[in-house]
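Excluded from the complex is one protein chain; the other protein chains are retained at their positions.
In order of appearance the chains are A and B, and numbering begins at 1 in each one.
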Amino acid sequence: MKDITVLILAGGDCSRVWPLEEKHFLQFCGRPLISYPISQLIRHGLTNFVIVTNKNNNEMFERLTATFPGASFVLTQQGQKPGMAQAVISAKEHITGKKLLVIGPSDIYEDILLVDFKKMLAKNPEGLLAGTAVSGYFPGAYLSLDRGMVVKIVEKPDPDKTPSQIINFVFDYFRNSNSLLESFDKIKTDKDDLYERAIDYLLGKGMEFRFLPYKGYWGFLKYPWDVLSLSAYFLGKIEGKNIGKAEIAESAVISDRVYIGDGVKIMENVKITGPSYIGRGTIIGDNCVIRESHIGDNCVVGYTSEIARSHIGNRCWFHHNYIGDSVLADNVSLGAGAVTANFRLDEQPVSSVVNNKKIKTGKTKLGMIAGENVRIGVNAAIMPGVKIGCNSYVGSGVVLDKDLPAGKFCSLVSNSYQVAENKIFK
Amino acid sequence: MKDITVLILAGGDCSRVWPLEEKHFLQFCGRPLISYPISQLIRHGLTNFVIVTNKNNNEMFERLTATFPGASFVLTQQGQKPGMAQAVISAKEHITGKKLLVIGPSDIYEDILLVDFKKMLAKNPEGLLAGTAVSGYFPGAYLSLDRGMVVKIVEKPDPDKTPSQIINFVFDYFRNSNSLLESFDKIKTDKDDLYERAIDYLLGKGMEFRFLPYKGYWGFLKYPWDVLSLSAYFLGKIEGKNIGKAEIAESAVISDRVYIGDGVKIMENVKITGPSYIGRGTIIGDNCVIRESHIGDNCVVGYTSEIARSHIGNRCWFHHNYIGDSVLADNVSLGAGAVTANFRLDEQPVSSVVNNKKIKTGKTKLGMIAGENVRIGVNAAIMPGVKIGCNSYVGSGVVLDKDLPAGKFCSLVSNSYQVAENKIFK
Partner (left out) sequence: MKDITVLILAGGDCSRVWPLEEKHFLQFCGRPLISYPISQLIRHGLTNFVIVTNKNNNEMFERLTATFPGASFVLTQQGQKPGMAQAVISAKEHITGKKLLVIGPSDIYEDILLVDFKKMLAKNPEGLLAGTAVSGYFPGAYLSLDRGMVVKIVEKPDPDKTPSQIINFVFDYFRNSNSLLESFDKIKTDKDDLYERAIDYLLGKGMEFRFLPYKGYWGFLKYPWDVLSLSAYFLGKIEGKNIGKAEIAESAVISDRVYIGDGVKIMENVKITGPSYIGRGTIIGDNCVIRESHIGDNCVVGYTSEIARSHIGNRCWFHHNYIGDSVLADNVSLGAGAVTANFRLDEQPVSSVVNNKKIKTGKTKLGMIAGENVRIGVNAAIMPGVKIGCNSYVGSGVVLDKDLPAGKFCSLVSNSYQVAENKIFK
């Protein structure tokens, strides 16, 4: 494996995960998302990395890769053009003529994929494409198979024209990267599918791509609510009780499969149901209930708050709130009585607007998505699936039923109440 | 007693109990209301029943009466005309020439009434009218008495013209039903008082009606809030602790006089104060308090909800709510932070609109009355005495201050808040 160069394509923009930012560095159980696949690849013997970054995350990657001394990293920023193919081209000088494994950075998979990959490498294939079966339509690349070999790849076919149920998540091996690099010049496309069409071109020319089947958990971070599924996956890895140097009231009830960091304070009558993660220095106030949730470092979950199936960043403040099925970035606070609605009255699946397009989330339970530094006033309510941009404030009593862009202050209209004489006391 | 035919008049419409429906079948402690008097009558030796039904409840009565194998039942639907007399006439063929006991189906009384009735029967009276003293005006039939005999009956006299303080609740005996049936033809009235005027006619003709005095609890279901008094009565019958196969957290505090059905789950720090009834399969979540309330089967009372002096049907969902002095039919749910206001700021008695007429409920504490399938959004508030029709939704944050008809969706106006730049972050 040591002679393979792993190419991580992390130079794309993150507009689809708005209001979250820099999705590769969102923290799960104390570590950035991207650190999980990197650790995993190193653990399985892949130690040469080329990472295509962008101008926003390049420095973050520099700091992160310094924490993996056992591997070598080359960082290179993606050029002005977007897309996977352009990302590969940006790394041209570092990969030319090498054995190449291209991976998508926010994909998460079980170790068995690496084990099977290694086995399949023994046959010295020209190429190798991983895939997994999906139920329902997924907006990605579909593979057609024939006796273990890939025969065709189609990027985002019409939902009624999918050639199979097999999705290619990006874990693509090329015995010689030149085949891929050279094929880019042969294709003309004005869509965002040059990478897949290049592979399809190679398939057409007779290059043999083995199919690497995968049946385990496949996590990805395409939309902001995908954080919830990833979070549940990482929480699911917690076993037993993992309690650091924490102060825990005697009346607190903490189930199995709960991780509690150093410096945590847990007050009277708290209940924590696993799997849950409570980051360092966080305070869980009296009578709070945490159910199957991830709470970052140095948060204050104040009196009588309930957090259920949610992913909370660092330095968030709560006080007498209900947070259900929600994703909160760092430094978000809610005033007393503010709640998330996580279920429509008509019990229908929740939709959401992404890049100006209304899309189905497929979820019947979905709360809010809040970017960094959001403040929400007392007794406010956030409707299912509503997203709030960084640095925005939601005033007291507002029922927010639409996405709020970044840097806004939304408040009740000024004439929401009227004043008259109180006849009782006249 | 076996030669007496009991005639139950259950064919009337239930518009006055709106938004509740089929009042005879509202469940109290796991049984429909009507089953209580039927059981009681059978227990005291009355086993021949004729029930006047309507097209909505006829099938329900068929199913119900099948559960009383020791008695015989004839069901007959009321004709198109409303009123008690018409109900009696509808049953003519089943009662002609028989000893007849006419009872109102939603009246509830103590066993002593039956005991006294039996004693009085020993004197073989021509007729017998039960009554009880009321304080304040009651819109029903008043009796004038003379040495143990009824001398006059007046239906709904003017409040300042009541002949006595004695109300005739419908528990009326006729040694021969023909007297009653024949007198109907003699009266002409365009009001809804033919039944009472027929009795008054018989009194005028010299027929002797003994007065059967009653001093115990008299329950009735005229208006929907009467459910609260009935519920308190049935709860009052619970003695000791009655705990089925239930999971109860150690920290839960359950007082005496609480019934807990099979399959109930009671979580941490719950407090239940008797008399209270918790139906089968219901979950009482962490930190909830139930005080003197009736909760049906398969409800979920979520985290930090308080239910006080209320009657809750089956399959209702709560989550961080306060429900006080309220009546909820089956399948009602409230979002987090939704509350009932059960007390006016000016501490005055609560009024309510019934059949387009504002009437006094006489109660200073009264919450909401919700029909089946009502959904109430997060942080909504329902004002005292407000009624919500079946299948209606109350949007998040709405302060509902008027009755809401069935099948409506009420929501905050769309311009309830405004969005501006957040100058703090500019």
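Convention: a residue touches a chain if its C-beta (ideal position, glycine included) is under 8 Å from a C-beta of that chain, and two chains touch if they have at least 3 such contacts.
All values derive from a computational prediction rather than experimental measurement.
For the chain left out of this panel, the touching residue among A:Pro224, A:Gly337 or A:Gly385 is A:Gly337. In the complete assembly, the contact with the undisplayed chain comes from A:His320, out of A:Arg175, A:Arg197 or A:His320.
Among A:Ser251, A:Ser351 or A:Thr364, the one in contact with the hidden chain is A:Ser251.
When the omitted chain is restored, the residue from B:Ala246, B:Val264, B:Val339 or B:Ile376 that touches it is B:Val339. Hidden from this view is one chain, which touches chain B at 251, 253, 269, 271, 287, 289, 304, 306, 322, 324, 337, 339-341, 343, 345-346, 373, 379-381, 383, 391-393, 395, 397-400, 404, 407-413, 416, 424.
If you put the missing chain back, the residues of chain A touching it would be 251, 267-269, 286-287, 303-304, 319-320, 335-337, 346, 375, 377-379, 393, 395-397, 409, 412, 415-426.
The rule is simple: only the chains that are shown with their structure count from here on.
Chain A and chain B have centres, each the mean of its CA atoms, that are 54 Å apart.
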